[in-house]
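With one protein chain held back, the other chains of the complex are shown just where they sit.
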Amino acid sequence: MLGRFQIRTDLALEARESFEEDVKIRGVRVEEEENEELEIRTTTVVIETENGAKTMGKPVGTYITMEAPNMSMSDEDYHREISKELAGHLKKLMGEEEKSVLIVGLGNREVTPDALGPNVVNNIRITRHVIQEYGAAYPGGEKMNAISGIVPGVMAQTGMETLEIVKGVVKETQPDLVIAIDALAARSTRRLNRTIQITDTGINPGSGVGNHRNGLNEQVLGIPVIAIGVPTVVDAATIVNDAMENLVSVLETENCVENYQLIREMIPSHLNTMYVTPKDIDETVKRLSYTISEGLNIALQLTAGKGEHTQG
Amino acid sequence: MLGRFQIRTDLALEARESFEEDVKIRGVRVEEEENEELEIRTTTVVIETENGAKTMGKPVGTYITMEAPNMSMSDEDYHREISKELAGHLKKLMGEEEKSVLIVGLGNREVTPDALGPNVVNNIRITRHVIQEYGAAYPGGEKMNAISGIVPGVMAQTGMETLEIVKGVVKETQPDLVIAIDALAARSTRRLNRTIQITDTGINPGSGVGNHRNGLNEQVLGIPVIAIGVPTVVDAATIVNDAMENLVSVLETENCVENYQLIREMIPSHLNTMYVTPKDIDETVKRLSYTISEGLNIALQLTAGKGEHTQG
Amino acid sequence: MLGRFQIRTDLALEARESFEEDVKIRGVRVEEEENEELEIRTTTVVIETENGAKTMGKPVGTYITMEAPNMSMSDEDYHREISKELAGHLKKLMGEEEKSVLIVGLGNREVTPDALGPNVVNNIRITRHVIQEYGAAYPGGEKMNAISGIVPGVMAQTGMETLEIVKGVVKETQPDLVIAIDALAARSTRRLNRTIQITDTGINPGSGVGNHRNGLNEQVLGIPVIAIGVPTVVDAATIVNDAMENLVSVLETENCVENYQLIREMIPSHLNTMYVTPKDIDETVKRLSYTISEGLNIALQLTAGKGEHTQG
Partner (left out) sequence: MLGRFQIRTDLALEARESFEEDVKIRGVRVEEEENEELEIRTTTVVIETENGAKTMGKPVGTYITMEAPNMSMSDEDYHREISKELAGHLKKLMGEEEKSVLIVGLGNREVTPDALGPNVVNNIRITRHVIQEYGAAYPGGEKMNAISGIVPGVMAQTGMETLEIVKGVVKETQPDLVIAIDALAARSTRRLNRTIQITDTGINPGSGVGNHRNGLNEQVLGIPVIAIGVPTVVDAATIVNDAMENLVSVLETENCVENYQLIREMIPSHLNTMYVTPKDIDETVKRLSYTISEGLNIALQLTAGKGEHTQG
C-alpha cells in the first residue's frame, strides 16, 4: 500500500511486483522461466510503450532478472553455471558481430556493498591495448573483442559526475558498446545478493547507494549501454516502511485506520541517508564479482575458444 | 518500552538511558561534563557493584563517553582537539609509569564500518622493535613506550577466535597493557560516528557487527585491557523496533494495546544478520581513525615531546 | 661516459649533472638555493631555448627540484615545512587568480613505488562538486578553488592510454589547469624518495616505471600542465651500468680500454623490464604522499584560511 507511492527499487521485477499479480499492465510484457537443475529463475520484463514506462517508473527496454538463491553461497566454482547463463543473456543483448566494449565499474570501491562494479573490472580480461598492438588474434589468446575498462569512482572522490568521466572517455576512445556494472538497492532484503538484472536501458551511477545522478544510457552516450546490476543494499527507510505496512494491514482489520498518515510521518527522514546490508557482505561481494566477471569474459570472446572452459 | 527487554547496544551510556532519567540505579554512578568551546560532552558511567553490573548488563568498571557532533564532519586537523581529550582520558586509565602496550585493531578491514580498528593500527607509531634494538630513547625520537600492534582479523578470515590470536600473542610478547579499538553497534542512529567510548573493562571482538565472542579483558588475558569504541552501525532490527515503539506509544492512547505482542513478532528475524550504516561511512571511518590514532600517539609518549604538537 | 649516451632519468637536475659542472650549456639557466634551517636544497633549471632542450633531452620550461635528505625519514608532522615550500613553488607556477584544477594521480596503485600519484589524490580536498552546489564559499570551508581529481590507472588495467582518459575528462569538465603527480625513475639511487621535481612542462604517464607513453602537456591538452614528480625507482639496467662505468674509469688507467664495447653489451637486456627500489618503499611512499597532498591542499586555497595551519 504505502509502497506503491514511495517505492524505491532498481529492479524492474520489483516494480512489477508492486502491482497485484493478476493486474495486466498496458505496454509491459512479462515472461518467466525456471531452470530447476540450476535453481535459476529467470524473469524477463519488457517495457514496450511510454505508457508502460510511466506506470513502471522505468524506461522502455528489456529487463532480464536471474534469481538464484544459491548465488550468495560459497562455491568452489564461483557459480560457473550462473556465469554461463549470464553470458548467454549478454550475447543476446550485444549481438554476435565483433565489437569494442568499454566496461564501466560503477560505485565506490571503499564501501563494501558498493564495490561490486570496481571488483568486476579488476577481473575482466582487458585486451584493447594488446589488440591495438598485435591485432585481434594476439599471441596465444583466442580471438577477442577489444575490451577496455574503467572505474570512475564516486563524486565525493573525484568532484565530477560519473557521467562526465564516462562521457569523456567514450568520446576519446570510441567504443561500440558500454557495459556498466553497479550495485543496486532492492526493495526487499529477500533479494539481496541473489539476483542479477541485465538490461539494455543503462542505469544511474551510484544508485546502488541511492544518490541520484544523470543517466548512463544510449541517449546520453550515443552508443548502446547494457547494465548489469546486483542488489546489495536496501534503503534503511524501506525496511521500516515494510514493517509499518504489515502492521497497517493488520490494523485495517481493526479501527485504527486513521493511523496511515501518522505512520508514514513516523519514518525518520535521516534513514534516507543510510543503507541496510548483510554482515558478511565482504565475502558475498567478492564471490559475486567473480561470477559476473567470468560471465563477461565468456560473453566477450569472439570464438568459443578455451574461455568456454575457463575455470570449468 | 519494548527496548528494555531486547536492548542491543555496546554503549554503557545508552544502557543507562534505557532507564528513566530520574531513576537512581544502585551501584552505578554517572557524571556529566560539558566543554562548550570544543563542543564535547563527556559522560562517565562508573559501574561500582555486581548489582549495578547486572542491572546495566555490563561488567563493573569505568565507561567514559565523549560525544562530539562535529566528530564525523570533515576537518583539516582531523579534530586534533578531540585527539587531545581522548589522550587525557587514556592517560588517566593507563597510569603514568612506562609501559609496553599492545594495540589490537579489532574488526574486519574488508567491511567499511568495521574497519575502524585496523585503520587505527595502521596509523600508530610502532616502536617496540626499535626500542628493543636501540633502547627507549632511540635516534631522533622522543622517549616512547614500547608499542606493538596487531590486526587479528575476523573468524571467517582466520578460522580462529580473535581471542585465541590475541591471547597467544600476549603470552609470547608479554606486554603490560592491551588497548583494543573496535567499531561498535549503537542503539540509536543519532550516536553513529560522533561518540567515543573509553573503558577499562575490555570489549567483545566483532561486537561492532554484532556476532558475540569471548571477552577480551583482564580476567582472560591477565593484563589490563583498555577498550576504545566508536559506534559505526546500528542493528537493522533495532531501527525497526524503534519505529514500532513510537507507534505503540501512540496506539496506547487508543484501543489497540493488544497489538504489543503482535508488533514484536513483526520484526523479521533475518534483520539480525544485517546492519544499518550511513552512505558516507568510508570517509567518516577514514577520518575517525586519524582522530583516534593521534589520541593514542599522544597518550603513548613518555615525555611531552614533539608529539604534543603533532599535526597541530 | 657510457651514461651520456644511454642516460635514463626523469630529473632535469640529473640531466644537467651528466655534463661536467663547469660546462656552460647554451639556453639552459641553473639557479641554486640552500635553506640550511630546513635542510632543503632547491635547484631551478630553466631550459630557455630549443637548442637547450635538445642538449638536455627535455622540453623548454622550468624545472624546480627540492632536495631534502630527511624527506624519506619518519616525521610526525609529515614534513609540514616541505609541504609549505612545495606550496610556494606551486603558487608561483599556478599564478594567483582563482582556477579550477584537475589533479591527476598517475601510476599504478597496485605497485608500491608507483602508487604515489594515486595516494596523493586520496588525500586531496576535492571541492568541485561542493562548489557547483553551494558556490566558492561553501558552508564552513574557506574559499577554495574548484578541485577535481582522477586516478586513470595504467594501460594493463584499462586497455587505454592514460592520455586518452585524461584528455576525455578535460574536454568534458573544462578545468583551467591540470596538476599531475607521478612516481619518477631517477638516475642514481642517491636521489630516491628525497627529491621533488615541480615543472610546468608536464610529464609522461607511467614514466615512473619506465614505459614510455604520449606526453601529458599543454600542447596536447590545451591547458597548462604542472607536474610534480618524486623519484621512487631506478631502472635495474642503470645501476649495473653505473658499476660498469666506475670500473671502466679505473680500467682506463690501465690497458684494458678495448673493453668498453664489451662492457656495454654485458648489461642484460631484460633488466630494462625491471626496476630497483628500497625495501621500505611502502612506508616511504605513504609518508611522501601526505607531504605532497598537504602542499597541494595549501596551494589550492584562495585565502590564507585555516589550511595554512593544517596539521601544523
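Going in written order, the chains are labelled A, B and C, and every chain counts its residues from 1.
Operating definition for what follows: contacts are C-beta pairs under 8 Å (C-beta built on N, C-alpha and C of every residue); 3 or more make two chains touch, one makes a residue touch a chain.
Remember, it's a predicted structure, so these values are computed and weren't measured experimentally.
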| item | value |
| --- | --- |
| Given C:Ser83, C:Thr112 or C:Asn145, the one touching the chain that is not displayed | C:Thr112 |
| Listed residues B:Arg29, B:Lys54, B:Lys91 or B:Lys171, member touching the removed chain | B:Lys171 |
| Identified contact with the non-displayed chain, of B:Ile25, B:Val60, B:Met155 or B:Leu302 | B:Met155 |
| Residues from chain B at the interface with the omitted partner, ascending | 126-130, 146-151, 153, 155-161, 164-165, 167-173 |
| Interface with the unshown chain - residue positions in chain C | 108, 110-112, 156, 189, 209-211, 236, 239-240, 243-244, 246-247, 250-251, 254-256, 259, 262-263, 266-268, 270-271, 273-283, 286 |
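Note that in this section only the chains that are shown with their structure count from here on.
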| item | value |
| --- | --- |
| Geometric centre distance via CA averages, chain B-chain A, whole Å | 36 |
| Per-residue multi-chain contacts in chain A, two or more chains | 156 |
